Every structure is written in C-alpha cells, then in structure tokens.
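The other protein chains are all here in position, but one chain of the complex has been omitted.
Presenting chain A:
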Amino acid sequence: MSEIVKEPSMLLQKEMIARNYEAITSKHETGRKVSSTFVPGNLNELLLCFDIVNNLPEINAIQNGMRKLSGNYIMDAEKSGHSEDVCTYVKADIGMMGAGNIAPNGKPFPKPDVLLLSYTGCYTFMKWFELLREEYKCPTLMLHVPYEGDGHSTKNMRDYIVKQLKEVIIPGLEQVSGIKFDIDRLREALRNSAKAEDNLVWVLESGKHKPSPIDAYFGGVYYIGPIFTAFRGTPDAIAYYDALRTEVQARIDTRQGPITPDGSNFNDQRYRLVVEGPPNWTHFREFWKMFSDEGAVVVASSYTKVGGMYDLGFRHDADNPLETLADYCLGCYTNRNLPTRVDILAKYIEEYEADGLLINSIKSCNSFSAGQLMMMNEVERRTGKPGAFIETDLVDPRYFSAANVKNRLESYFQMIEQKRLGTAKAA
C-alpha cells in the first residue's frame, strides 16, 4: 500500500498529539499530574488551570484502531469476561492495559492521578471509569450532566452543573494537583478556546462551497482533533486552527477539493452527503476510499459535533466561566434527544445542499445507535432526499465487512444518480 498523504495541518496535529503523549508518559520525570477524561463534555480549560495533563481513553482506542492493534486487545478483553456486546472502545482500552498499557510513543502509560468523568449521557462511560477506578485506585470526580430529554436545557440544569463544579470538581482538582484554582486563568483559557472555535466553525461551514474544500467526515475527524481533546484553551490550538483555516482558504481560492489519502485533490465531487455516526477506525482509509472513489464527499457530519456544537452558535464565554462550561457540556451532540438530532441533520441537508443522509450505525454502541433508523426515515420525509444505512463498528475489525459496506454505498450512490435522472426527465 502506498504512503498515506496528509494535509499540512494533519502533520501539525500529529506533532501536537505526540507532544501530549510525551507529557503523559513522562509524568514521573516532570512531576505533572495526569487525568483521564472523555471527549464529549471534557473540561480541558479547567484542567489547564491545575497544570493537569489530559489523557483521553477514547482517543487511545482510536489510535489503537488505526494502528491495527485493537482487534487483539478486544479479544483479550473478551477472554477476561467482557461480552461481545460491550462497547469496543472499552474493550480496546481494557485489552491495552492487559498488554502492558503502552502509549503510541512506545512508553507505558502511567497511572492517572484522577478520573474526571464530566459527562454521563453515555452510561458506558460511567461503567468504564468504574473499571478504571478499580484498576488504578485513584480519585474519581463525577460531574453529572443532565440529558436534554425535552430538547433544550433549563436554568436548573445549568445551576446544577455549576454547583457541582464549585463543590466537587474544582475542590477535587485542587486536592489532586495541589494548585489553587485561579478563575482568571480559566478566563484566559476560555478566550483561547473561543478564538479556535471561531476558526473551527469557519472550516466546518466551508463544506457549503461547491466543490467542498473539505471532507467533513474523513477530514473532519482530523479537524476536530485539537478542540475535542487536550488542546482546547491553549495557544497551540489557536495556531493550529489559524493554519487550518489558511489551508482551507487556499483550496477555496483555487476551487480545490480536500486531499484524499492517495494524495490527489478530490475535485470530482458527484455526491454531497451528510453523515451521522462515527467512522470505522480499523479500516479508516479503505472506508474513505469507498466514498472518494465513487465521487462522494461528506459536506457535514454529526460526529464532528460530539465534542461541542459550535456551529449552532455556542462559544466558550470568558465572562461566565463556570456557566459556559455547563452550557458546553449540556450542548454536545450526544446529549441531544432524538427529535433534536433529526432537526440538526435535516437542517444540514438543506443548508449544505446535500444529496442525502447516510447513517453509519455502530454495532457495539447501543446508546448512540438506538433510534437511528427512525431518524433516517424522518429526515427522508422532511427533506425528500434519500437516506441509506450501513453498519460497522468503532474499533472491532471483525465487524467491518468491506464487500457489504461497499455494496450498500454503491447502491446508495447509484440510487441518487437514478433519482437525479428521473427528476431531470420529469422537469
């Protein structure tokens, strides 16, 4: 297989990730504290106030998926009693721990000093940290974020989160780190966040151009990297999103599409899609190629919103530091109810002038996958655009059936084509 060609911003991000892994694995030398926390609803700005390095287990599972390590880890976890139906991020993490807990830089992950569970919309997260707590015997701080079951948040919900921040999370982090909380430091980080968020939104919305200068799914997962992980609130993230914006602007100016893994600009964009659900990580490149080979570009996706729905207007607000953290946690895509998700997807189809909605349903993620077929039918009904449904998994390679996925994708693209021909005839 040929060498994968990456956009310059992807290489910049790779360096940033490497530096963060270095910071995590060198904690014994540097004396820095390490937290484990999850992507949706993560409180990175707050952790920065305590000089705590952020380690994200889902990101480790993704890394292991893309490096073809997760399959064995998952099977090891199953041998130790975790059933086939359990989230494969969890099993990849458990399996990695059993195999020496080696980070992508080849050094062992140290024990975390704190488990910060700042989001509970996914109950698997809670169980996952229960397992980790048992393993590491370290303090666990839990921020309960109420689910937006009625489609919106309330003042009560916000107050409830702020109260927990004040009474549980901040004192807990002070205790772990030995550093006194400084709200001005938090404000500074939040200002940094907002700057980077502006550019992220600009980049994601560039998918409205024709041709689209970005792939908002396969490229999008790179673009959200720094802001969804250990870099939100840092000058590094600001620099990254400045560079990314310049890169995308250059493609808009020259009417170029995104760079595909084989190194060419993807300009022959025949189908514009909105995608719901995470990608498959174990066959990421092969999966992407199934789209780009057929001329399908993703112009908007919901997965790039699981760590914050900035395109709906939210920005971290330095003037209301704790309240803004509460609003951020409440507003993540994964904390939205099904009707709201339908509204968002239908809006994307209209605003991004997409040909339809494709759902990649994840086998081992029961909480997120539930209701997706109903969502697809409803989006089809509202927009009049055809939907399609494929099934893969996050990091379990056994659940990726290339022929089956390709068959469904090609059928879907040809269906769109046929519908266009039909419409053209009728007109």
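Assume a residue touches a chain if its C-beta (ideal position, glycine included) is under 8 Å from a C-beta of that chain, and two chains touch if they have at least 3 such contacts; residues count from 1.
Convention: contacts and distances are computed from a predicted model.
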item	value
The complex's invisible chain, by UniProt name, from "ABC-2 type transport system permease protein", "Benzoyl-CoA reductase subunit A", "C-type cytochrome" or "Electron transfer flavoprotein subunit beta"	"Benzoyl-CoA reductase subunit A"
Residue touching the undisplayed chain, where the options are A:P40, A:G95 or A:G387	A:G387
Given A:L12, A:L131, A:L338 or A:M415, the one touching the chain that is not displayed	A:M415
In chain A, positions touching the absent partner	373, 377, 380, 386-389, 391, 399, 401, 403-404, 407-408, 410-411, 414-415, 418-419, 421-422
